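Pasting a structure below so you can have a look.
Note that one protein chain of the assembly has been removed; the remaining protein chains are unaltered in position.
Order as written gives the chain letters A and B; numbering starts at 1 within each chain.
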Amino acid sequence: MEWETVIGLEVHVQLSTASKLFSGTSTAFGAEPNTQANIYDLAMPGTLPVLNQEALRMAVKFGLAIDAEIGKKSVFDRKNYFYPDLPKGYQTSQLDFPTVGKGELVIDMEDGSHKTIGVTRAHMEEDAGKSLHEDFHGKTGIDLNRAGTPLLEIVSEPDIRSAKEAVAYLKKLHSMILYLGISDGDMSQGSMRCDANVSVRPKGTTELGTRTEIKNINSFRFVEKAINIEVERQIDIIEDGGRIIQETRLYDSERNETRSMRSKEVANDYRYFPEPDLLPVVIDDAFIESVRETLPELPDIKRARFQEQYGLSEYDAMVLAADLATANYFEEVVAGCDDAKLSANWVMGDLQAVLNKNETPISQSPVAAKDLAGLISRIKDNTISSKIAKTVFEAMLAGEGDADAIIESKGLKQVTDTGAIEAMVDEVIANNPDQVQQYKDGKEQVIGFFVGQVMKASQGKANPGQVNQMLKEKLSS
Amino acid sequence: MSIELADVENIAHLARLHLSDAEKQEAANSMTDILGLIDQMQSVNTDNVEPLAHAFDAVQRLRKDEVTESNHRDELQKIAPETDQGLFLVPKVIE
Partner (left out) sequence: MMIDSGLADISRALADGSISSVELTQDYLKRIAAENTDLNAYITVCDELALAQAKAADEKRSNGNAGVFTGIPIAHKDLFCTNGVRTSCGSRMLDNFIAPYDAFIVERFNEAGAVTLGKTNMDEFAMGSSNETSFYGPVKNPWDRTRVPGGSSGGSAAAVAGRLCAGATATDTGGSIRQPASFTGITGLKPTYGRVSRWGMVAFASSLDQAGTMTQTAEDAAMMLNVMAGTDVKDSTCSNAPVEDYTANLDKPLDGLRIGIPVEHFSDGLDSEMEKAIRAAIAEFEKLGAVVKEVNLDNSHLSVSAYYVIAPAEASANLSRYDGVRYGYRCDNPVDLEDMYKRTRSEGFGAEVKRRIMVGTYALSAGYYDAYYIKAQKIRRLIKNDFQKAFEEVDVIMGPTSPHTAFPIGSKNDDPVTMYLEDIYTIAVNLAGLPGLSIPAGLVNNLPVGLQIVGKDFAESQLLNVAHKFQQVTDWHTRQPG
């Protein structure tokens, strides 16, 4: 039996507003417990909500970026349930009339193909506080700093067909929200959270299987693993003759398995009804246009431009455009050295390797864009070879100065003087008659030996191209 | 429309209320009465009527995104039933 996997993703994005969704309390990360929780956030009697304008703008901005319908009249609703990190005993959310309606996101697969995933809707809601279960002698401590922070809940259509597609969707979404500047999208810190709805069905059928909701996934890698392990579990059950129970399951990353969440098995009747303390949110075309004007060049557009403007391959353009900070860095390098191909190679290669190794974001790169441009310029103008450039780069990373300073102080200038090179080539040829004979006998790859010898004699500074050229001429004559 | 004990138990749980057996029966009786009152609404046809959620046709005001609140934890926790190291304490929650 061949199985098809059907996946829908619900992603909660914490919007990076200065204040909370309905109160003027700070949303800054890392404060002492309950120092960012005012009387509204603590749900004191008599307190009332007022909507944060910026949260609304951010939600609309997202909607425009995914080409979605914008809800010109949206309504907040109360979602009722009891939990100690939910101070009012209800979450103010949006049910029937969300701010963002149907849209779509184009995802990029590893093989270079693209797929359009539908987005059903996106709505604003309040975040809950945090429960801490350790350190309190058998009690739980509640911190309400996070309670009331604005969230954008983004729901995809069940168009995703594999764990890899799910990861691609999340990566694209992540890239998008960073581009838009509406969130820092950090899955490890909870400013981007993903729940996966997973079901399977026999390939070729159209009816949806029973789905389970997988929670507690906090990295792209775990998304892939969680989905795969859940699909396996579901297929095993069905093939053994069992039925899938619709339930919420927690992903355990240590055991790589999903577990049923007992407390959530009892169906929760949320008793949604329109929030009487808030009026309908009405926005007009002028408002929408004012938000549209703040849209940056979006990732897919930037990728296309990079291909056209800089002649990059689709793959290179995609990698560089995926992260806005990287894209900007790249363009600054190009502006400084006028070589897109070299810039792309250096940014995606040597620089990215260093950033990855030290887990540094490009915004904190030890080498500034203009300095990398300076290094590349010296390769271009033949002052140094690409090989020597790597040595210079290492020195730049160590803070020894810019490219010119290092080349000067370490005497790394490439030897390009034809006479000097010729002298070295002649000497190497003269000292290695056996290899000369081998070359003349047809073993052409032995030229590498000669190049190596010349480079050694020149302490790596001879221009390899010229050396190669000259050796070929002399050995062939 | 009559309310059964099972309904009462379900609603009481949703509302996090504890009722004794006697109270449950009393609740079933009084709720049945109240529903009798409410069911009178069904006597009128409202198929083409729009629900009225707010008395007036006003729209939601927007608030500028700025921090206007400062830390008042000590003062606000003075009236809390139980706190420790700045956190509100409740019986341990099992997830």
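Basically, a residue touches a chain if its C-beta (ideal position, glycine included) is under 8 Å from a C-beta of that chain, and two chains touch if they have at least 3 such contacts.
Note that the structure is a prediction, hence the values are computed from the model and not measured.
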Residues in chain A touching the chain absent from view: 39, 42-51, 78, 80, 82, 84, 87-90, 140, 142, 144, 269, 271-273, 276-279
Sites on chain B contacted by the missing partner chain, in the whole complex: 3, 7-8, 11-12, 14-19, 27, 30-31, 33-44, 46, 49-56, 58, 60-61, 63, 72, 75-76, 78-82, 88, 90-93
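The rule we apply is simple: only the chains that are shown with their structure count from here on.
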Distance between the centres, which are taken as Cα means, of chain B and chain A, whole angstrom: 41
Chain B-facing residues of chain A, complex: 17-19, 23-26, 32-39, 42, 44, 50-56, 82-84, 131-133, 135-136, 138-144, 261, 263, 269, 271, 274, 276, 278-282
Chain B residues within the chain A interface of the complex: 14, 16, 53-54, 58-69, 71-73, 76-77, 82, 84-95
